[in-house]
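Supplied in structure tokens, the structure appears directly below.
The complex appears here without one of its protein chains, the remainder shown in place.
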Amino acid sequence: MTGHHHIDSVKTYVFVFLALIFATVATTAVAFVDLGRFSVVVALAIAVCKMLLVALFFMHVRHSTALTKLVLIGALLWLAILILVTLSDFASRGWIGTLGR
Amino acid sequence: MITAAAQEREHYLNASYGLKSWLLTKDHKRIGLLYLMTVTLFFFLGGAFATLIRIELLTPQGDLVSSDTYNKLFTMHGVAMVFFFLIPSIPATLGNFFLPMMIGARDLAFPRINLLSWYLLVIGGLFSLAAMLAGGVDTGWTFYTPLSTSYSNTWVILTALGIFIAGFSSILTGLNFIVTVHRMRAPGMTWFRLPLFVWANYATSLIQVLGTPVLAVTIVLLFCERVFHIGIFDPKLGGDPVLFQHMFWFYSHPAVYIMILPAMGVISELVSTFSRKPVFGYGFVAFSSVAIAVLGFLVWGHHLFVSTQSVYAGMVFSFLSYFVAIPSAIKVFNWTATLYKGSISFATPMLYAFGFIGLFTIGGLTGLFVACLGFDVHVHDTYFVVAHFHYIMVGGTIMAYLGGIHYWWPKMTGRMYPEGWAKLSALVIFLGFNLTFFPQFILGYVGMPRRYHVYPEEFQVLHVLSTAGASVLAVGYLMPMVYLIWSLRYGAVAGANPWGASGLEWQVSSPPPKHNFEETPVVTTDAYDYSKVMGEVIEVG
Partner (left out) sequence: MADHAHVETLALREQFDTAAQQKDASTLGMWIFLITEIMFFGGMFMVYTVYRSAYPDVFAIASSTLNVYIGAANTVVLLCSSLTMVLAVRAAQLGQKKAIVTFIVLTLILGFVFLGVKAYEWNEKFQEHHIPGLSFHLEEVAPGLQGQAQLFFSLYFAMTGLHALHMVIGAGIMFVLIRHAMQGRYNAEYYTPVDVGGLYWHFVDIIWIFLFPLLYLIDRHLKG
């Protein structure tokens, strides 16, 4: 089964491109604002949005098969496991003392 | 003797001749055989190191080799066996050969990438072999930092480079299998009609593509640390050596499932054929393969219980490690249930299957022992762990591998192996294996550390038993080398389906035609449907 025979217009691609440029300018500008611990959250959120734009439109995931979407989601999930579970070790050191003492 | 008619028939072995036709082949069956030869060489290399280890351990003193040399022996034994034998073995030999045939395809999705995979294994193997010849590595196959990055003055980088390259071989094989199973199934071959060997290799491939890249980047960082001293694993510069362990085991724990899942796939085929019954609970067995692949990624911290990993994380990893045992147990129950009221024949492949079920169960149960955080604190880095993983890798994987080799030998070569000798070597292997490794459970429990060659006198009896077992095991492994090669010329000519097995691979001639099927098959039945099988069943047992 084929995924896509849908040919997007140049206009669509240019709009996505402009959105990406805007997001780049935004993330750079926001970096100079003191958001405390939320700086990194905002930066990552903008980066994720840019990634989604590139993936959905430039990489045609929008028109892709369910399998392609599943593959992509699976990869991101596995990356999350790698990062979050490893971090959980470093974050939880000292929560429970040495057993038996 | 070969009949004139069989001599004239064209198949994948005589379709073309010459070295180039093999070294530049795109035929998945030939590539499977190329892999078979390569991994066999590495198996005997790893076995040679094991021999030296076991000889050294005959006496409590370190009298055969120095401590440094001993460190190199167990390191190179591990590297050769894990990365160049166990990981590629079943998927790249039997998987390459039979996965396309089992789904009714002419070849894998990417035949040239398949050939590249083999070359990558060979090149990686040559790098690691060069390191061994140049003086070896002494860090253990686990390459823990800071020994591997700051202190060892052995050929760490050369060995790691070989493993890095071989990793890409594994990744590309996994990629090839996944695309093939998704896109190349014959008409009517739905997912739930696939042989369980295909499910097993598919699940294995998921692990290969998701896990191996992390090993690759870990090796890159190891290289940077060792050469450029960037500080990533060096406490003096703010780094954490345990971070290496996290990254290493994120791959290496799922890697053990790369090593066992294909073996389980073989066992499903063997148990079904030699009980002449469909595998009980097909759906459960299929899903359990995927469950093992997924859950296997969530437990790696059980290798870090005593590494300064947080106790909280240790408890979570311990809890999850119990979960991953469940799908494995489901398989064992289902194979057993398959036997019930089956028409069982005791041909050699079935003997290996029985051996697997018993030995894997012991290995798996002892896995639960070490998954227990409190118990592992006592047996970590002892021979208990060594025995545990050898029961699974050798008692499990290698038994299944040999069972599969024997089962599919007539199909691959068109010849039968000598059944008497095969049964005898299966028995020798089983006895030799248990004599080698059961004493090691006891040794570990009473405190014998792993990776030591000097030990207290009171442990000697158990070590001597283990070494005696190893010599029996060695004989057992050498026997098939002899009679299988002998059978290529003198073995009885095999028909298309000597076992009366189901499966598309048994419907074509032995050896198969170059393009597998004259016409793409159309599948209308579930897997393991014996009512349709018209094979000539050999009386065995």
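A and B are the chain letters, set down in written order, and residue numbers restart from 1 in every chain.
Just so it is clear, a contact is a pair of C-beta atoms (placed from the backbone, for glycine too) under 8 Å apart; a residue touches a chain by one contact, two chains touch by 3 or more.
Just so it is clear, the model here is predicted, and its values are computed rather than measured.
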Legend entry - Displayed chains contacting the withheld chain: A, B
Legend entry - Option from B:A15, B:A130, B:A216 or B:L298 whose C-beta touches the chain left out: B:A216
Legend entry - Contact partner of the left-out chain, one of B:I171, B:V299, B:M412 or B:V533: B:I171
Legend entry - Contacts of chain A with the absent chain, listed as residue ranges: 1-3, 7-8, 10, 13-14, 17, 20-21, 24-25, 27-28, 31-35, 39-40, 43-44, 46-47, 50-51, 54-55, 57-59, 65, 67-68, 71-72, 74-76, 78-79, 82-83, 86-87, 90-91
Legend entry - Missing-chain contacts mapped onto chain B: 105-111, 171, 175-176, 178-180, 182-184, 187, 209-214, 216-218, 220-221, 224, 228-232, 234, 236-240, 243, 247, 515, 517-520, 522
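We adopt the following convention: only the chains that are shown with their structure count from here on.
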Inset, instruction - Over in the complex, which chain A residues touch chain B? Could you list them? - result: 67, 74-75, 78, 81-82, 85-86, 88-99
Inset, instruction - Please name which positions on chain B make contact with chain A in the complex. - result: 182, 210, 214, 240, 242-243, 246-247, 250, 297-298, 301, 304, 308-313, 315-316, 374
